[in-house]
Each structure stands twice: as structure tokens, then as C-alpha cells.
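Note that one protein chain is taken out, while the other chains of the complex remain in position.
Right, subunit A next:
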Amino acid sequence: MLEETLMLSRIQFAANVSFHILFPSITIALSWFLVVFKIRYNQTGDPVWMRAYRFWVKIFALTFAVGVVSGITMSFQFGTNWPGFMETVGNIAGPLLGYEVLTAFFLEAGFLGIMLFGMNRVSNRVHTASTVIVAVGTALSAFWILALNSWMQTPQGFEMRDGVAHATDWAEIIFNPSFPYRLTHMLLASALTATFLIAGISAYRLLKGDDKRAPKLTLKVALFIAAVLAPVQALVGDFHGLNTLHHQPQKIAAMEGIWETDTQVPLLLFAVPDEETRQNHFEIGLPGIASFILTHDFNGELKGLNDFEGNHPPVAPVFYAFRVMVGIGVLMLAIAWLGSLQLVRKGSVSPLILKGLVVMSFSGWVATLAGWYVTEIGRQPWLVTGVLTTQQAATDIAPGNVALSLAMYSILYVVLLGAYLHTLFVMARRAVEIEEIQPEEVKQAGAYTSKSEVNGGQNYV
């Protein structure tokens, strides 16, 4: 096994999957926001909902496109860089990925065209249904891919025959112990990513002097939802942590920087873990709190990394990533509550909070990535816990090839990310300048209030 090829393959996979996840983490939840906007429009006939829909459906389209094309690279990478993965656990990973393509990808892609461009060509009901179907497709996609990822973390429902995993119970495989927690955690992460994007872009429009109703409305909806979901996410994250403690204690030990098994373990707010001397420097911690959170007892014993020597993940990246995730979560909670409080009290949000929201437009990305680094690096040295190590799965092609492809992908991703961010703000600025409501929209809204009897339910919008 070539060390360089392994390391370069890992970096390349991390780069690809990190870039890819940015976009689904927006679209999974944004699709449901579009459903809400569309349904509210159908119910009220108020064109402001259609305005919100039209603005955000364009951002959805762009985000979805980048997500789709960056996702295609993933299906090739398994073969090019990780042949050992499919050779060993292909009988389990294969069907899960297959069901994702069959039930989710086609559903999304098939109805996306109608959702984006078909409003004039199908009835309103079919268009609303297409929007719902696309949203269901994105959720299904998350379901299957998280089932597979969770199975890699906490595998069950299989047996090994001649070094190859064979499925024995598909329900056990899909609903493996960490799956419900990871799925919920990720769906909420997506919801928070989308709410902060919506709030941030809406705040940006307001700061740019946009005095229309749509950005104010979307800001309100996003802030209220974020205010509710942020604490829920903290709670779900806590449950997920307890689940991890049970199944992957070495990951928790790395997250909390616990080098020696101990009772009354402090919750470290800051420290510099040192892999060489196997201890932390510059610790700032709350005594006994980690024990309390994880065992609900100040004197609870937590396993340290000493119990897993040679078989635990690198500590520093897991430790820091976990603190980044939690830190941003706390910030999100604070600003969502502050903003909501102002909305309830005064009916508007102060410029300071608006600026804060603009800065935090993509905070969901940082938190989501940090969270994934915790769980994925925290699984090392295993690729599939107890079954296959990352090293065993890697390819043996020449490192030069991997270095070259990695360089190409990296340049591509940096350029695309820049273009994406730039374009989003360009679209926001353009939206500032357009008319409040166009006459045609008012007419459409009218067609709605005098619904079905006039034109027999054939409401072409």
C-alpha cells in the first residue's frame, strides 16, 4: 500500500464530499420552504408568497445543480480510489446506494423541470405536487445515504463470509443503532443551514434598501423557525452523543479530549490536545460537567483514549471540529432568539442583528462540515467500524495521478464556490431593484380567489 496514495485519496475524497455536502445541506430543507411558500400562496392568494417562491426557487435551482454535478463525482470515486470498500462491503453499500438512485435521484430530477419551468404548462395542483415531490425526493436521498453512513459507523445485520460482508437482515442494516440520531441531526442541520441562508440573504436585501414585503416575510419565517429548531438541534445532538458514547466510546474520548479513563471528567471549553505526549495543554474546563452530560452523574466514569491506544482517531481535528460545531450552534441560537424577540416586540429587526445575520448566512455550512468532520474523522482508523480500515480499502494507483486529479478538483471547487457565493448576492441585489408586485401576479391572485367554479379547477398560473 502506498502511503502517499492513501493520504491523497483521503484528502481528495474529503474535498469532494465536503464540497458536495454544502449544496444538499441547503436544498434538503430549502425544498420544504418552497413547499410552504407555494401552499401559503395557494391558500391566501397573496402574491407576496409567490414572490418569495420565485426568488428562492432560482437559488434552489442553482444550488441543486451544483449539488447534482458534484454528487456525480462521488459515484465514481468509490471505484477509482476505494476499490476495497465495494469489494468488502459492496453487498450492503450497493443496495443502499442503488435505492438512493432509484427512489430519490430520479424523483428529484424528474420533477425538478416541471417545478422550475412548468408553472405555465401544468395545472397549479400538478405544479404544487411537483414541488412536494422534489422535496420528498431530497429527503429520501438523505434517508438512504445516512442509512449507509450510519451503518458504516455502527454496522449490524450482516455476516462475514471469506472476508466479504453478506447481508442477513435488511431492517437491522437500515435501522442500525446510530441511524435515527444521525438522520434527525442532519435533517435539522439542513433546516438550520437553510433558515440562516434565507435570513441572511433577506437581511442583506433589507440592508440594501429593499422595502418590499417579500424579504421581510422570509426573514420572519426563517428567524422564527431557526429560533425553534436551534434548541431542538442541541437536544438531538446530545442524544446523538449518548448514542455515540454507547457504540463508539473512542470517538467521544477524542471529542472531549479525555486521555485517561476517569470519573468527574471536566467539560473542556478549550485545550490543545498533544498526540505525542498524550495529554492536553492550556486546559480550560468546567469540572465534572462532561461526566454529568454523558452519564448524568458528576462522578460518572468516562473511558479515556488510553483504553483504545493504537485504535482511536487522531484527537486534535475531532476535538477542535466538535468545538467549532457547538460554538456556531450557540451563536445561531443566540442570534435567532435575539432577532425573534425584536420581531415580536417591535415588529422589525435592528440593523445590527441584520448585519449579524448577513455574516452568518453560511454559518450552517461551517457547523455542518465541522459536525461531519467529527463523526467521520472520529470513525478512523476504521472505514466500516470493526470490519474494514480506511487503509485496507484504498487504491494502489500511482500517487502522481491522484495528486493531479486532486489539484484539478481543488481549483475547480474554489472557483465554483466563489462564483456561487458571488452569484447569490448578485441575485439578491437584482431582487432589490425589481417592482414590488407585477400586474400579472395580481391578476393571478385574483384568479385564485374566484377559483374553481369559473374555470373548472383548471387554474393555469
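To be clear about the criterion, a residue touches a chain if its C-beta (ideal position, glycine included) is under 8 Å from a C-beta of that chain, and two chains touch if they have at least 3 such contacts; residues count from 1.
Just so it is clear, contacts and distances are computed from a predicted model.
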Practice prompt. Have a look at "Cytochrome d ubiquinol oxidase subunit II", "ABC3 transporter permease C-terminal domain-containing protein", "Peptide/nickel transport system ATP-binding protein" or "Putative molibdopterin-dependent oxidoreductase YjgC" and point out the UniProt protein name belonging to the hidden chain.
Written response: "Cytochrome d ubiquinol oxidase subunit II"
Discussion item. From the list A:Ala52, A:Leu97 or A:Ile328, pick the residue that touches the absent chain.
Written reply: A:Leu97
Worksheet item: Which of A:Phe175, A:Phe292, A:Phe308 or A:Tyr409 sits in contact with the chain that's absent?
Response: A:Tyr409
Response to the item:
Contacting the left-out chain: of A:Leu6, A:Val48, A:Met119 or A:Val265, that is A:Met119
Worksheet item: In the complete complex, which positions of subunit A touch the hidden chain?
Response: 54, 57-58, 61-62, 64-66, 68-73, 75-76, 78-80, 83, 86-87, 90-92, 94-95, 97-99, 101-103, 105-107, 109-114, 116-122, 164, 166-167, 170, 395, 397, 401, 404-405, 408-409, 412, 416, 419-420, 422-423, 426-427, 461
